[in-house]
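Missing here: one protein chain of the complex. Every other protein chain is in place.
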Amino acid sequence: MRVGVFICHCGNNIAGTVDVARVAEETRKIPGVVYSTDYMYTCSEPGQDEIKEAIRREGLNRVVVAACSPRMHELTFRRTVEKAGLNRYFFEMANIREHVSWVGENKEANTNKAIEAVRMAVMKVMQDKALYSSSFKVNKRVLVIGGGVAGMQAALDCADGGLETVIVEKSPSVGGMMARLDKTFPTIDCSICILGPKMVDVAQHELITLHAYSEIEDIKGYVGNFQVKVRKKATYVDWSKCTGCGECMEKCPGKNAYDHFNFGVAPTRAINIPFPQAIPKKAKIDPKFCRQFLKGKCGVCAKVCPTKAINYEMQDEIVTEEVGAIVVASGYGLIDQDLLPEYGGGRYPDVITGIQYERILNASGPTSGHIERPSDHTEPKTIVFVSCAGSRDKSVGIPYCSNFCCMYIAKQAILTKDHVPDSQSYVFYMDIRSPGKGYDEFTRRAQEEYGARYVRGRVSRIFPKGKKMIVRGADTLLGTQVEIEADLVVLATAVTASPGAAQLAEKLHISYDTNGFYVESHPKLRPVETNTAGVYLAGAAQGPKDIPASVSQGSAAAAKALSLLSKDMLESDPAIARVNTNACVGCMKCVKTCPFQAIKEEVLRSGKTVAQVIETVCAGCGVCTATCPCGAIQLQHFTDNQLLAEVNALCQM
Amino acid sequence: MNRERLKEAVAEILPGVDAVIAYGQGFDAAHGEPCFVTKKEELEGLILNPLCEHNLASYLPSRKNKKTGVVVKGCDSRTIVQFLQEGLVKRENLVIIGVPCTGVVSAKKLARALDHQTVEEVRFEGETVIARTPRGEKRIALADVSPDKCRTCRYPTPLIYDVLVGEPIESDKDPAAVYDDVRELMGKSLEERKAYWEKEIGRCTRCYACRNACPLCVCQDSCIAETRDPHWQSQRSNLSEKMMFHFIHAIHLAGRCTECGECERACPMDIPLGKLKKKINMDMLDLFDYVPGIVCEDKPPLYTFKVEEKKIEEHEL
Amino acid sequence: MSDVTANKELRIVGFLCNWCSYGGADTAGVGRFKQPTDLRIIRVPCSGRVDPLLVAKAFANGADGVLVSGCHPRDCHYSEGNYYARRRLEMLKRFLPFIGIDEKRFHYTWISASEGQRWQKTVTDFTKRIHELGPAGKAVLDPADKAVEEMAS
Partner (left out) sequence: MEGTAGPYDASVRIVMKRLGATLNDPPDWSCCGSTPAHAVDHAFAAALAARNLSIVEKMSCATLTTPCPSCLSAFKKAQRRMAKNKVFAGEVNSLLDAPYNCTVTAKSTLQVIYEDIGLDEVASAVTTEIPDLKVAPYYGCILNRPPEVAGFDDPENPVSMDRVLEAVGVKVVDFAFKVECCGAAFGVPKKETVTYLTAKVLEMALDAGANCIAVACPLCQQNLDLRQAQVNAATGGTFNIPVLYFSQIMGLAYGYSPEELGIDKCIVSADSLIRSRKPMDAPVEGQEAPKKKAAQGE
């Protein structure tokens, strides 16, 4: 056994609070260690060359690097030792930066801690076994969850890259939030006009399969080979027949169905096509409002449908898709007004949310683009915008900034002036957050060219007075209380994780933060990857994002999927469970506890029954190893002996 | 306990099985021992009395695929139920002869009561044991020489059987008292408990008799107390290694031990090994409302989980 | 081990799952959240990998405290590992005092990769607790041991 140890200064990051020279010197005394040195930046190219050189010069067959976290550079150094001809698993890292130099103040204690961390790594590396990854075929198809702009971008990029792509969208049409917007900042170009073509591309691309009005039921498998069950929810309309003529919607007597697309600004029909540009442009019935379902008699749509597409007996259908990579672009949600009782909590019709206002501004919206008060359909002259309605407010449980409200409020103020020239907009804000190309100029235009009055302060209460809504708030710049008699109040309600985000995360085995947004595997360097191989993030599912950011992340996720699936075979991680058939007594307790059903019973020629690991299915958690009473099933690279070596290194008797 | 009816029952099933595991007379009058009956002629050797202390179910996993008949007392039957829970035996390969039991004799306790004299004859009159030694006859109450498990026995009648020899018996023991011995020890201070086990386990010779006798020690020859890979412990016979061995045994039996008492019966050093497992059983009952070896359909608690654990709370620092 | 630290420090072993808690400890490092230096970290893929016997072994070898930390329930990278861990470790925590090991010396908890501060607090509080309890003290030597030690010396 010839172990070489390399202690990294990491500039001053480690050397500042750890006596690296002494660590190297103490390490040299450990039996088995034949070479030990310290180096300024071990991860740098010369640093890595130094390692390769030492392996040759000193004939090392095991290597330990004491530096940063293995989560940072383990892979780097594994490649290094491999280049020098060692098996990549004959390498261990001692984390003396994140776990030592950065968190301990006493240099002597740190140094001592570092020495022991290294001793531990040395003991482990001496127990390490050579491991060889086997390769397996990948399924060159991609699943995109969510048909918003991020999801569509990802899907189109993947498909253009030649990969079959499946989109699962939970609402009846793709387009997501962007399809609902009127104009987009900072260019004021028509949202649906620039999104529409993308939606059409999605529909027409021969490599894209779209499951609209569908949800993820269950996901099994692993990178390269996922099996996904998709629940196609019953629309009660046979979409293979439906031409989207809209005849049914015309005649439907169920006139007050809740309009999800318009966020309830106005009612829609029980059978409806969400919006003119919908993709697919198909009708669906909302049983909650359909007379046929409520009263058991009506059938008007069935009568008028020219293609006889209506089917009241329709049931949910489960289809299975096999894919190699998954892009999660499930989008975001918005808080309900009831969380804001001081603003009326939804009791006042003329206090609406930003997204509702978008629909009112929108030419294809319920008011055909005429700005009116929901209460009496009159044209408002004084409009007050309240930013941070819930955002940056611990008492509502939302500590974070919703990212794009400042910008769309400025946009809506500008559009309001366009629609109603004699109107006056007020904007209550905490801070104007407009860090983006042309963004700050845009908010200034809203103020300077369109005369929107910006009031720095929070709104304490909104209440009705006659036909008006009184908005009372603080003007922290004037240091006084202000009251504005508004005709219409628009709340920039806080952005949240999309409903059901947590359940989806559990199906995907990815993690989500305290606010329900999905967690990327590194905040800076791996922003679209998750900790589950083959699953990537795009759009606001990972955190509040505006359109350009969502689109770029969509493309980024697609790039990741493309590069993953550019290979025909993937290398399996050899750090999985193995059974020592001599030791296995066939009690099959491991089978009972394996979270992945990766262990099966097998009868050897000798007639002995033993456990057998299905290599491609095993994810390497090691629950089986902790279950096995006779230590017959061992998680490679984390075997009992390897962990015991570390324990013994720490606590000698 | 009716020997004649047992012989009939064994004779009846014998043709259909590979062997019937029953009790025969041991090396002296004070001991019973397991005996494998394969032929009618061997029936005469059978005994059925309080000397039938062993848990014969222990042999079953090694005969998983052989059709086997077995004689079990109430306590022993729980072992079979546990085997079935864990899939260690096949029900269809078992013919179970159950015998309701009013308590057995601990050979060790009897020897002690007779001051380790040679035993020439042992008779039973109801609840009394009459033993003849060179010093003459001695009458001893069965309760005084029965193993601890009998004193809190809740299941005198087997929980699972194909044939029942004798009439079912109801337990007259208090269910609450089962874990009194554990509670008593827990009542002591940490230091006292430490000292207690250092004294008890200090006597251990690492002969592994307890492990070999244990019906639920599935590993047998690949026990990690002896292997090098994984190398959990050295062969040194010092206290911490002894402790470690018994720790292993206890943890491996967590939520599985049916408290048949074989470990204590087999231990030449009289170490109260049952207590270790009973403590964990007590916690399993409290945490998961689970008692090993009662219901065949149960799942041992450590091989399953609930997303919301009612009884497990986060521990504060 | 240098005498100074030898006298000051106690031996605390931490088993951390790679995906959440080890990441949480990294996050604490990146945030420069200062911590006591006693604890040593052993990285495992999942809290479900932590065999109760590993904890027992650490104590048998003279550890003064053992900490196990995994992903929060529902958030396990392997979806179920920490559920098994929870049952095993709870069983262990209740068993330790029976054989004379103070259950306060053993703690298991859930810390996510984003909870650097929570990690800092856990390490600080647990280390404080162990120092309040003092050294665990080795099992008394029995003759077998004495003999070996004499031979050694």
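Residue numbering begins at 1 within each chain, and the chains themselves are lettered A, B and C in the order written.
Following the convention adopted for this analysis, a contact is a pair of C-beta atoms (placed from the backbone, for glycine too) under 8 Å apart; a residue touches a chain by one contact, two chains touch by 3 or more.
Quantities reported herein were computed from a predicted structural model and do not represent experimental measurements.
S.K.: Quick one: jot down which shown chains the absent chain touches.
M.R.: Spelled out, the missing chain touches these shown chains: A.
S.K.: For the chain left out of this view, which of A:267, A:345, A:369 or A:500 touches it?
M.R.: Selected residue, touching the omitted chain: A:345.
S.K.: Of A:377, A:437 or A:465, which residue touches the hidden chain?
M.R.: A:465
S.K.: Mind listing the chain A residues that contact the chain we can't see here?
M.R.: Missing-chain contacts on chain A: residues 341-342, 345, 347, 461, 463-466.
By definition in this document, only the chains that are shown with their structure count from here on.
S.K.: Comparing the two chain pairs, does B-C have more C-beta contacts than A-C, or is it the other way round?
M.R.: Spelling it out, more C-beta pairs touch across A-C than across the other pair.
S.K.: If you average the CA atoms of chain A and of chain B, how many Å lie between those two points?
M.R.: Taking the average C-alpha coordinate of chain A and of chain B, the gap between them is 55 Å.
S.K.: Where the CA atoms of chain A average out and where those of chain C average out, how many Å apart are those spots?
M.R.: Comparing mean C-alpha positions, chain C is 33 Å from chain A.
S.K.: Calculate how many whole Å lie between the centre of chain B and the centre of chain C, each centre taken as the average of the chain's C-alpha atoms.
M.R.: 35
S.K.: Hunt down the residues of chain A that sit against at least two other chains at once, touch-wise.
M.R.: 593, 627, 640, 644, 653
S.K.: Can you list the chain B residues in contact with two or more other chains?
M.R.: Counting only residues that touch two or more other chains, chain B contributes 232, 240, 302.
S.K.: Which residues of chain C touch chain B in their complex?
M.R.: Contact set of chain C toward chain B: 52-53, 56-57, 60-61, 73-74, 80, 83-84, 86-88, 90-95, 97-102, 107-110, 121-122, 125-126, 129, 138-142, 144-145, 148.
S.K.: What part of chain B is in contact with chain C in the complex they form?
M.R.: Interface residues on chain B, with respect to chain C: 182, 185-186, 190-191, 193-198, 202, 232, 236-241, 243-244, 247-248, 250-251, 254-255, 276, 279-280, 283-284, 287-288, 301-302, 305-307, 309, 312, 314-315, 317.
S.K.: Would you tell me which residues of chain C are touching chain A in their complex?
M.R.: Within the complex, chain C touches chain A at residues 1-2, 4-5, 8-9, 11, 13, 18-20, 22-23, 25-26, 28-30, 32-37, 40-46, 48-52, 54, 57-58, 60-63, 71, 74-75, 77-81, 84, 88, 112-114, 120, 138.
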